[in-house]
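Removed: one protein chain of the complex. Kept in place: all other protein chains.
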Amino acid sequence: MRKLRMGMVGGGLDSFMGDVHRKASALDGMIELVCGAFNSTLEKTKATGKAFFLPENRCYGSFQEMILKEKELPEGERMDFVTIVTPNFLHFQPAKMALENGFHVVCDKPVTLTVNEAQILEKLVNDTSLLFALTHNYTGNAMVKQAKQMVENGELGTIRKIQVQYLQGWMAAEVDKEAKIKPWRADPKKSGVGGSLADIGTHAENLVSYITGLQITEIAADLGRIGKDRVLDNDGNILLRMENGAKGTMSISQMAVGEENALGIKIYGSKGSIEWNQEEATKLTAKWIDKPEQTFTPDGNDIYKNVREISRIPKGHPEGYLEAFANIYKAFGTHLMSVLENNPMEKPDYPSINDGVKGVEFIYAAVESDKQNAAWVKLK
Amino acid sequence: MRKLRMGMVGGGLDSFMGDVHRKASALDGMIELVCGAFNSTLEKTKATGKAFFLPENRCYGSFQEMILKEKELPEGERMDFVTIVTPNFLHFQPAKMALENGFHVVCDKPVTLTVNEAQILEKLVNDTSLLFALTHNYTGNAMVKQAKQMVENGELGTIRKIQVQYLQGWMAAEVDKEAKIKPWRADPKKSGVGGSLADIGTHAENLVSYITGLQITEIAADLGRIGKDRVLDNDGNILLRMENGAKGTMSISQMAVGEENALGIKIYGSKGSIEWNQEEATKLTAKWIDKPEQTFTPDGNDIYKNVREISRIPKGHPEGYLEAFANIYKAFGTHLMSVLENNPMEKPDYPSINDGVKGVEFIYAAVESDKQNAAWVKLK
Amino acid sequence: MRKLRMGMVGGGLDSFMGDVHRKASALDGMIELVCGAFNSTLEKTKATGKAFFLPENRCYGSFQEMILKEKELPEGERMDFVTIVTPNFLHFQPAKMALENGFHVVCDKPVTLTVNEAQILEKLVNDTSLLFALTHNYTGNAMVKQAKQMVENGELGTIRKIQVQYLQGWMAAEVDKEAKIKPWRADPKKSGVGGSLADIGTHAENLVSYITGLQITEIAADLGRIGKDRVLDNDGNILLRMENGAKGTMSISQMAVGEENALGIKIYGSKGSIEWNQEEATKLTAKWIDKPEQTFTPDGNDIYKNVREISRIPKGHPEGYLEAFANIYKAFGTHLMSVLENNPMEKPDYPSINDGVKGVEFIYAAVESDKQNAAWVKLK
Partner (left out) sequence: MRKLRMGMVGGGLDSFMGDVHRKASALDGMIELVCGAFNSTLEKTKATGKAFFLPENRCYGSFQEMILKEKELPEGERMDFVTIVTPNFLHFQPAKMALENGFHVVCDKPVTLTVNEAQILEKLVNDTSLLFALTHNYTGNAMVKQAKQMVENGELGTIRKIQVQYLQGWMAAEVDKEAKIKPWRADPKKSGVGGSLADIGTHAENLVSYITGLQITEIAADLGRIGKDRVLDNDGNILLRMENGAKGTMSISQMAVGEENALGIKIYGSKGSIEWNQEEATKLTAKWIDKPEQTFTPDGNDIYKNVREISRIPKGHPEGYLEAFANIYKAFGTHLMSVLENNPMEKPDYPSINDGVKGVEFIYAAVESDKQNAAWVKLK
C-alpha cells in the first residue's frame, strides 16, 4: 500500500482548524496532503500550499476546480479523499460535490447549516458507499472510549443521570479579536441558527450519546445571548431527557470567563458512575456503589484491549488534543485503506454522517425550545 | 459573662445531627448543653443525657415540658436558647413554642414543612426580637464567605451564569438502612413535599443566594423519583433564573452512585469566575479574564480580613464540616451574648428565619414546576 | 462517670497551640478545662482563665503551684491530668513534676530538649504507670490510620521506598512576626538544637514510623540555615535508611515560600503504594501493581472498621486538623476514663513517651550528620 492522499478545502495559513487537521492527519505517517483549495483566492491558496511544500499545480482556486481537476488525474496520483475545514456554511456544497464525484470525505462539525442538507449528505453517503467521517474529535480520546465500553459492558448498571458541560471564556475575553478574525461566527447566514450550540453544544450532545449509547429524546433549553447586539446564543442551560428515562443537565457557554476548554461529563448509573474532563484527558474517574473510587489511565491497569491499542505512547505520558483528533483520521484512514485494497473492513469507530444529522437536529431543537420559553422539544 | 446555656430538642444517642450540633456548639467553649428533650421517651432521653453528663432533672419527657419547666428556673440557671435537631415535621411546634416563651432558637433546615408555618415563625421572630439561627452550615465555610465578599466587592463583575450541584449517592447504597433508620425521610407527612429538595436542594439554593447576593426568581424543575415505590423526589435537574437576568443549572441527587457530599458551585461574572467544592472546603478557585487562575485558602494571601478571622487555625491546616457548623453557633452565640449583656450588636453573618422561608418556597416551587412538566414557576 | 478534668500549662490568650488544645479537648464533650497556669504572670493567667470561664482560684501563678494546690483538692474536684502546651524548653519540668505528683500528662512535641530528659520522663512513665500522650496530631487522621493498617495487613507488600516532606513557607514570609511573637523559636536554649527539625521534622519522622511500622536506622542530613544570623536549621534534605533495607528521602523546610503546611508522604511497596497529603487530609491514594489507582475516604468503601469508627461525620464532609488533634485527646481520654473506673483497657492508639524519645534522638542525629557534611549517623 501507499500513503493516503488528502485534498483540503479551507485551512489557509491563518486557519486554526486547518493546522489541526494537517497535524492530526500527519501524525501517524499514513496520510499526505497532496492538494488544496485553502483560501478564497488562488494567490493566497498558493502561499498556503508553498508553506506545506505543495507543487503549484495542486493548489486550486476553488473546491469545485479541485474536485474536477483531481478527478481527471490518474488513479496513482489523484487525491483519495477531501477534508473540509471551512466555516459551517461552506461544508455542505464541497461535501456534496466530493461525494457526487466519487471522493471520500472528512468534514468538520456541525456538518451543515440545516437538517435538510445533512439528510441530503446522509442519503448520498448511503447511496454511494463512500466513506464519510465527521470530526467530533473528543470521541477520539482513549478515556472516552474506555468510558463508552464500561457503559456498554454494563459496569455502571442502568444509566440514570447525566451532567455535561462545555464551557469556554474566550468570547468574553476576545470579542474584538473574534469580530475581526471570525466574523462568520456571529452571522447566522454563515454559522447557522446556533452559535455556541453549533460550536460546542454539538460536541457535548455527541459525547453524551457516544458514551451512553442512548439517544437524547427531549430537551428544554434556556439560551443566553450575552453582550451588545449578540444575535446568536453564546450561553445555554439545558435539561435533557434520554430514551431510557434518564435525566440530565447540559451547561454550555463561550462567555464563561476564565474557562479554557472545559468539556466535562458525569454519568451516573445504578452501580457506578464515571467522570471525564477534556482538560485532563488521560484520566477517567469511576466511583462505585461498593468499591473505592478508581482512576483509569490510557495504558494503565484494567483498560479494555481496544482502548489500550489506540494509545501511541506508554503509560504516564500525556496524550492530547492532536492525538485524539488523529485517532479520527487513523480510524478513517485504516477504513479507507481497506476499501482501496478491495478488502473493506467493518466500519471502525469514528463519527459518521448520522452523527452529523443528529447534531444539526439538536441545534434546531434547542433554538426552538428557547423560543418557547424553554418548553420541551422532541428530538427525532 | 458566662457560657451560654443550650437546651436541645431531638438529638438522641443515635442521631447524627444531634451529635453534630453538640460538637459544633462545644468547639469554641462558649456554649454548654444544660438540658434536653432528646428522644420520644423520657427513659431514652435520660440515657442520652447521661452520656453527656446532664443531671436527670434537666432531661425532659417532651419539648413542651422542657420549655415550661426551664422557664420557671431562675435566670442564673435556665437555658438561654433552644436548639432544634429533630426531623423536618418536628421543627415548627418547638420553634414556635420556644419563641412564644421567650427563648432564642437555633433550628435545623428546612425550617418547616410549609411556607405558611415558616412565615408564622418569621412573624414571631420579628415581633419578639428574639434571635433565630437556621443551620445552613455550608455558609459557615471561610472560603464561601470569601466568595461572597469577592462578588459583593465587584471582583467578578456582573454575574451571568451559575452552576450548582449537590450530589450524594448514599440513598442508592443504603436504601435498606435508610428505610430502617430514617423512615420519616420517605414519608411526605414527616419530611414535607420535597425529598432531596428539602434535604440538600435547599442548601444549594441558599448557597447560590448567599454568595451572589441575588434572589432566584424563577425555576423549571425536572425531578426524579428513582426506585420502587419512591414517593418523594431523590433527583432533580433544575433551570435557574436570577433577579439580574443571570441563568443557571442546578443538579441534585441522592442516587448519584459514588458521590459522597458533592456540593459544588461555579459562578461566572463578566470579569472573573469562582468555583468552590465542599469536599475540598479550604480551597477557592478564581479564574480571570486577564490574569492566571488563582487558588485562595483560608489563611492565605489576599483574603478578606473578616474571612481570615473566622479561621481557627493557621494556614495549611484543613478546617472541616464541624468547624463550618461551629461558625454558625459562634456567630449566633456572639450575637446572643451581646443581647444578654444588654449591648446588642448588629446581627452578625448567620442564616436567618428569612432564609428559612425562602428555602421552603423553593421546595414548593420545584415540586409545582415538576408537576407541570418543568414549566417555569416564580419564586416570590 | 463524669467529664475528665484538665489543667493546662501554657496556652495564654495569644497562644495558638493553647487554643488548639482547648478546642481539640472540648470537641467530644468528654474533657473540661478546670484550671491553668497559662502565662508567665498571675495577672495574665487570670485574664486567660476569665476568657474561658474559669474561677479565679483555679488560675495559678506557676505550674508548680498548680500541681501542688490541685493535689490538695478533694478527688471529686481536682484535675485529672495536666496538658503542657508551652515552648519546647518548658516541657520537661512540668511533665516531670506532674508525673511525680501522680498526674497523667498530655504534652506537645518535641517532648524535651535533650534525649536524656526524654529518657527520664520515659522511666517515670514506666515506673508510675501514669498515662502519657504526646500530641503528634497528624497520626490522628483517619486516612493515616487507614494507611498504617494497609501496611500492617501486607496490602502493599514489602516496603521499599519512602518519600516524606514537610514544607512550610511562613518563616520566609513572616520573619519579623516570628521574631516578635516567637523569639524562643530561634533561640537554641529554648527551642533545642533543632529548628525545623524539632518543629516539623519530628512530625515527618514520626509519620514514617507510624505508618510503616519500621524504625529509621540511619540518616544523612544536609541542613540549611537560610537568612541572616540564622543559628538553627530552617531547611533540611535528608536520606533515610529503614530497618528492613528500604531507603528514602525527607525534605523539610520553613522557608519553602508559598507552602502552607505541606506534610506529605509516599510509601512504595512490592505490591502497591500509598500517598497521603495533610492539606487534603481526607483522601488516601493507593496505586497497585495490578489494579487501577484507588482513592480512599474516611467513611467510604473498603475502610477498616476501626478507622471508620474514628470519623465523627458521614461521608464527604471534611474532617480537619482539629478533629485529628481531638482524636489524640479522645484516645487518651478514653484510656484515662478506663483507668479512673479501675478497669483499665489496653493502651489505645495514641503517641507515647517512647515516640517522644525517638523524636529527640532524630533531631540530634540529624544535627550530628549535618556537622559531618551529611555523613550517615545511626539512630538507636
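Brief remarks on what is shown
Residue numbering begins at 1 within each chain, and the chains themselves are lettered A, B and C in the order written.
Basically, contacts are C-beta pairs under 8 Å (C-beta built on N, C-alpha and C of every residue); 3 or more make two chains touch, one makes a residue touch a chain.
Keep in mind that this is a model prediction, so the values were computed, not measured.
Of A:Leu42, A:Leu322 or A:Ala375, it is A:Leu322 that touches the chain left out of the display. From the set A:Arg2, A:Lys123 or A:Lys347, the residue in touch with the chain omitted from the display is A:Arg2, counting the whole complex. Here the missing chain is touched by one residue of C:Gly18, C:Gly140, C:Gly201 or C:Gly272, and it is C:Gly272.
Between the chain not shown and the residues B:Thr217, B:Gln294, B:Ser338 or B:Asn354, the one that touches is B:Gln294. When the full complex is taken into account, the listed residue touching the unshown chain is C:Thr249, out of C:Gln149, C:Thr249, C:Thr295 or C:Thr334.
In the full complex, the hidden chain is touched by subunit B at residues 286, 288, 290-297, 300-302.
Contact residues of subunit C toward the unshown chain are 157, 160-161, 163, 165, 169, 172-173, 220, 222, 224, 226, 235, 237-241, 247-251, 253, 255-259, 268-273, 286-290, 293, 373-376. For subunit A, the list of residues touching the undisplayed chain reads 2-3, 16, 19-20, 22-23, 26-29, 33, 52-53, 168, 170, 259-262, 278-282, 297, 299-300, 312-323.
Simple rule for what comes next: only the chains that are shown with their structure count from here on.
At the interface between subunit B and subunit C, over half of the residue numbers appear on both sides, which makes the contact a same-residue one.
The two copies, subunit A and subunit B, are related by a rotation of 180°, based on C-alpha atoms and rounded to the nearest 5. If you average the Cα atoms of subunit A and of subunit C, the two centres end up 55 Å apart. Look at where the CA atoms of subunit B average out and do the same for subunit C: the two points lie 34 Å apart.
The residues of subunit C that reach two or more other chains are 297, 300, listed in rising order.
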